[in-house]
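Here the complex is missing a single protein chain, while all its other protein chains stay put.
Labels for the chains are A and B, by order of writing; each one numbers its residues from 1.
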Amino acid sequence: MAAMATDPVRLADLVGRLGGEILGGNVVVSRVATLQNAAPGDIAFVSQLRYRNLIASTRATALILPQSLREATSLPRIICDDPYLYFAEVSRLFSPPEPAVPGIHPSAVVEKGAVVAATAEIGALAYVGRGARIGDGTAIGQGCFIGDHAVVGARGRLHANVTVYHHCTVGNDVIMHSGAVVGADGFGMAPKDGKWLKIPQTGRVIIGNDVEIGANTTIDRGALDDTIIEDGVKLDNQIQIGHNVRIGAHSALAGCVGVAGSAHIGRHCTVGGGAVILGHLELADHVHVSAATLITKSIAKPGTYTGAYPFSEHKQWSRSASTLRHLEDLARQIKDLASPSTTPKIARKTRKSAPVKRAKAASPRKKG
Amino acid sequence: MAAMATDPVRLADLVGRLGGEILGGNVVVSRVATLQNAAPGDIAFVSQLRYRNLIASTRATALILPQSLREATSLPRIICDDPYLYFAEVSRLFSPPEPAVPGIHPSAVVEKGAVVAATAEIGALAYVGRGARIGDGTAIGQGCFIGDHAVVGARGRLHANVTVYHHCTVGNDVIMHSGAVVGADGFGMAPKDGKWLKIPQTGRVIIGNDVEIGANTTIDRGALDDTIIEDGVKLDNQIQIGHNVRIGAHSALAGCVGVAGSAHIGRHCTVGGGAVILGHLELADHVHVSAATLITKSIAKPGTYTGAYPFSEHKQWSRSASTLRHLEDLARQIKDLASPSTTPKIARKTRKSAPVKRAKAASPRKKG
Partner (left out) sequence: MAAMATDPVRLADLVGRLGGEILGGNVVVSRVATLQNAAPGDIAFVSQLRYRNLIASTRATALILPQSLREATSLPRIICDDPYLYFAEVSRLFSPPEPAVPGIHPSAVVEKGAVVAATAEIGALAYVGRGARIGDGTAIGQGCFIGDHAVVGARGRLHANVTVYHHCTVGNDVIMHSGAVVGADGFGMAPKDGKWLKIPQTGRVIIGNDVEIGANTTIDRGALDDTIIEDGVKLDNQIQIGHNVRIGAHSALAGCVGVAGSAHIGRHCTVGGGAVILGHLELADHVHVSAATLITKSIAKPGTYTGAYPFSEHKQWSRSASTLRHLEDLARQIKDLASPSTTPKIARKTRKSAPVKRAKAASPRKKG
């Protein structure tokens, strides 16, 4: 239990701000919690019917419930249309973002010509380059690097050890987590006589307002034009965004996604964890890519797209994978079967496929 | 050759500490090495029969061998049950972990109210926040960030540039490598009017004893409850652990694995490199997930699970992948063939599938 208790509020206070209907008593709550781990004084929520059986055993003082569960308990409760969103709003009331503590830590290095707002915070051991600008109420965490002429807007929070390269621009209300790197060179090289000739990456990264960037996520600067992350985009941890990518407003990408150079993702898209989007593709607005899916061509139609091999017990996988390598043969055999004159040939052609052997999966054990 | 020679020991000293049987002479060795690169004075090991042919040409002074190879050479040798483990133990004797050098480097920033053990080391340019606690004999590397009220136990080593967010707790004997980030916000948002509303992440990360965390691995703090890494867990590099995940004791995850929010992995599990575990799943103890496998549902039974598409030459892949898109048709055609009356229909239904075309794979070359 880590959430810290804040000033208690009555359910009526919540309903006054956020709407909804109170049933079972206008009690006082001081923290949000999960059904399973709630303690007295907590308010918990149920957004999905499959969790309704946990209601009976919760120790929560009050609940946030959908209309369909309004009579599922006699506990004090708020009935609303979208309990998950309601829970989010209540959480934000109880745990508002910490404001910046204005000032520049004496151990920080701020170069001449940098413009740091009086209300901004520059943490210990952070670096702000020449000509960089830090906006009102923004907190630059300990150990961050803000390159020359980079701009971070107002009310942002860069947690410790974030890197923003020179000339990149970050909008207002942006959160960046530790280890994020904005503006490293894109992977641009031309082959020359069997070697690779580096192409200078002279574009920038332009990040809009209300964007969140996860820990160790990397966003490369453009080669000539800019890489663009539009307003409201949410990037989870360890995402790689190549040069000249554009991500449309309010799209959300889960952890470990890779987006190759010059891909354009539309607005209101979602991309599941570990998916890879190849370069120079266009994804329309409202496209949803499932986890671990490789997108190899542009998608013009909104919808959900999937492409991961289903897992199974290893033995079963081995048999299927073996046959898979000769799928084309199977298809031909069926065609032949359908036209009787060729039947005799088929029997001869049937190839016996050995189970797929694979090297030992990457394991923690080094062989010797 | 990088391993540094330490004080030489006799084979009898090793056998005295670690067991095993000496054959061929009680020689002195001063370093462990691989069979191929050993020099005089080194001890090498063979754990797998397939490497036995390298024995004849090794320059090692002594060998660690399994019973099955006891007569494979006349070199001085130690015979034991598990040469790989024996090698590990000998390596540890020759290269014990470097102890912390007690003291706080003058360039480090330690906030008021932080409690740093007298035997702990705080490296140059490191930061330790208010109320944080650093245990006996623990080394906090150069440039590390330890957030407010975070706790690191005894005998730990955080290499340079590790980030531990506020209120997270790390047990004893924990090793963390550079770029690791513990406690960044989980990826929790509620959709509201086509935008994403951030949900405060108020849980913590709780890390047990004897855990190792690889370079650039990220472990998110819980949304309300905590994210938990149990004792003895080993995480390789660039792993992403979502909020509210639990990883059971003595499980080992290879590089680039992603574990989505609220997934629970059992004890003594292994996960191969690049695998993805979706959220809200339960994996039993002793489950082994192969490399690059996507786990989409809970696994209740111990065993090995696999789900990666087998690779082949591109042309062959192209044909199989094309047919794969219409696998359902193939299955139907077979069914139809098996009941003769429908045969004529099939021939007509057979669809000619064009080879799958794919956009150029993410390549270092930017097109213009």
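As a convention for this text, contacts are C-beta pairs under 8 Å (C-beta built on N, C-alpha and C of every residue); 3 or more make two chains touch, one makes a residue touch a chain.
This is a predicted model, so every value here is computed, not measured.
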Q. Touching the left-out chain: which of B:V32, B:I140 or B:I207?
A. B:V32
Q | Hidden partner interface residues of chain A, rising order | A | 34-35, 44-48, 51, 83-84, 87, 107, 109, 125, 127, 143, 145, 147, 161, 163, 165, 167, 179, 181, 184-185, 187, 189-192, 194-200, 202-204, 216, 218, 220-222, 224-226, 234, 236, 238, 240, 242, 252, 254-256, 258, 260, 270, 272-274, 276, 278, 289-291, 293-296, 303-310, 312, 316, 319-320, 322-324, 327, 330, 333-334, 337, 343, 346-347, 350, 353, 356-367
Q. Which positions on chain B touch the chain that was left off?
A. 1-4, 32-34, 36-37, 82, 84-85, 87-89, 91-92, 94-97, 105, 107, 123-125, 141-143, 159-161, 175, 177-179, 186-191, 196, 199, 210, 212, 214-216, 223, 232, 234, 236-238, 242-244, 250, 252, 254-256, 258, 260-262, 268, 273-274, 276, 278-281, 291-292, 296-298, 308-314, 317-318, 321-322, 324-328, 330-331, 334-335, 337-339, 356, 358, 361-365, 367-368
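What we mean here is this: only the chains that are shown with their structure count from here on.
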Q.
Just the number, please: Cα centre separation of chain A and chain B in whole Å.
A. 22
